[in-house]
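Just one protein chain is left out here, and the rest sit where they should.
Presenting chain A:
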Amino acid sequence: MAQHLKSSSKSILLNILRHNIGFSSPSHASRHLRHNLPHGPLSTRLAPNLITRYCNTMVDTLSSIGSHEDTNSQVMDFPGGKLAFTPEIHFISESNEERVPCYRVLDDNGQQLTNSRFIPVSKEIAVKMYSDMVTLQMMDNIFYEAQRQGRLSFYATAFGEEAINIASAAALSPDDVIFPQYREPGVLLWRGFTLQEFANQCFGNKSDYGKGRQMPVHYGSNKLNYFTVSATIATQLPNAVGAAYSLKMDEKDACAVTFFGDGGSSEGDFHAALNFAAVMEAPVLFICRNNGWAISTPTSDQFRSDGVVVKGRAYGIRSIRVDGNDALAMYSAVHEAREMAIREHRPILIEALTYRVGHHSTSDDSTRYRSADEIEWWNKARNPLSRFRTWVESNGWWSDEAESDLRSKIKKEMLEAIRVAEKTEKPNLNHMFSDVYDVPPLNLREQELLVRQAIKSHPQDYPSDVPL
């Protein structure tokens, strides 16, 4: 092709100035024409596949370009690919006229919508899903009360988000690695973390896998592929992309899944992680729990876009908006997303709409910034548990008796778990210094000796339940 492009014929004409105020520049696609002269001689020789080249104002020859007569089918060629011209000044609107619709399967009362499409769920799965939702709710209730009674230092509930927690976990495989924010203990619960194990972490005793180093609800289990909660908002998103990259390198049939809230979507890490995931073609699910509140900040003060789902497109990511309080919809959405992510090596963004019924944490009193009526309404009328229960019962898979049996069993288990956890010894003092590195270095060993020395001289100031 380069042969007939001698210096005199290097410029190929484009129908630009006749119709456009714009001006094209040398194409990146045709590097061999790099030394194009802006005002070179006319060319009548056209290389067949070259479309855009430097323009010349000679209009007559433009007809020889062939199909480029119609304004709107002209093409521009910039780094990033070809695109069409427009002679109109047209700003893309800041939002669509209609908000992105939300996928749901069950109506507000738990009746299956007539034309709903969803992945069927077996009795076993459905019953386990519902039971785990009940367990999660009760666990939250009892731990919250324990904190109020002074037995726990801190707690954060997931009230209102049980469907997101459990249904998403149910749709994933045990090999999928989870990078949680802090309001997703249900995923651990689904995978088999026991109430005792939850209690151990909350009480920071020696059976805690975290060795008592973190505050309550900062669970982690490498066995269950649930990465330890790091309190910083949205830092887990790039971590998840890295994990997805690792899974992709190993060609595993698994994906990375990460959760965050509406507030987390404002952090820089959110944007960077989505961008990276798209560029790396990493199999990662980004699940946003849009529960309306970031402590006291409502979503109207958090972003001005139509929620979080529209942000996916900005990064080239397939996205969906789901009714987060609809367990079946969550299940189907996550199931489909996972398939796509692994099969096609792409990230998926899921915005699950829900409501944070509880306070942000035990350090928050949300009635100070929202009405108690609003909270109550979401707690009662739009409760994800009752909706799903209606559907499960309609299949004959649940009953009042099963409900009360389950609830009393869990209550008993929880109270026992707390009792045991409270009594269990705390981790040894040496665990303050271990795991900072793989092996404690000299300066830490010295510092531990100093601490022990101080304890020896002031034993009355040292807590009696921490073994030395």
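Keep in mind that, in the parts below, a residue touches a chain if its C-beta (ideal position, glycine included) is under 8 Å from a C-beta of that chain, and two chains touch if they have at least 3 such contacts; residues count from 1.
What we mean here is this: contacts and distances are computed from a predicted model.
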Among "RALBP1 associated Eps domain containing 2", "Symplekin/Pta1 N-terminal domain-containing protein", "pyruvate dehydrogenase (acetyl-transferring)" or "Anaphase-promoting complex subunit 4 WD40 domain-containing protein", the UniProt name of the subunit that does not appear here: "pyruvate dehydrogenase (acetyl-transferring)"
For a quick check of understanding: of A:Gly220, A:Gly261 or A:Pro347, which residue touches the chain that isn't displayed? A:Gly220
Touch criterion as defined above, residue of A:Ser116, A:Asn141, A:Gln196 or A:Thr235 at the omitted chain: A:Thr235
Which of A:Ala84, A:Leu450 or A:Leu468 touches the missing chain? It is A:Leu450
Touch rule applied to chain A and the missing chain gives residues 177, 179, 208-211, 213-214, 218, 220-222, 227-228, 230-232, 235-250, 256, 268-269, 272-273, 275-276, 279-280, 434-439, 441-443, 445-446, 449-450, 453
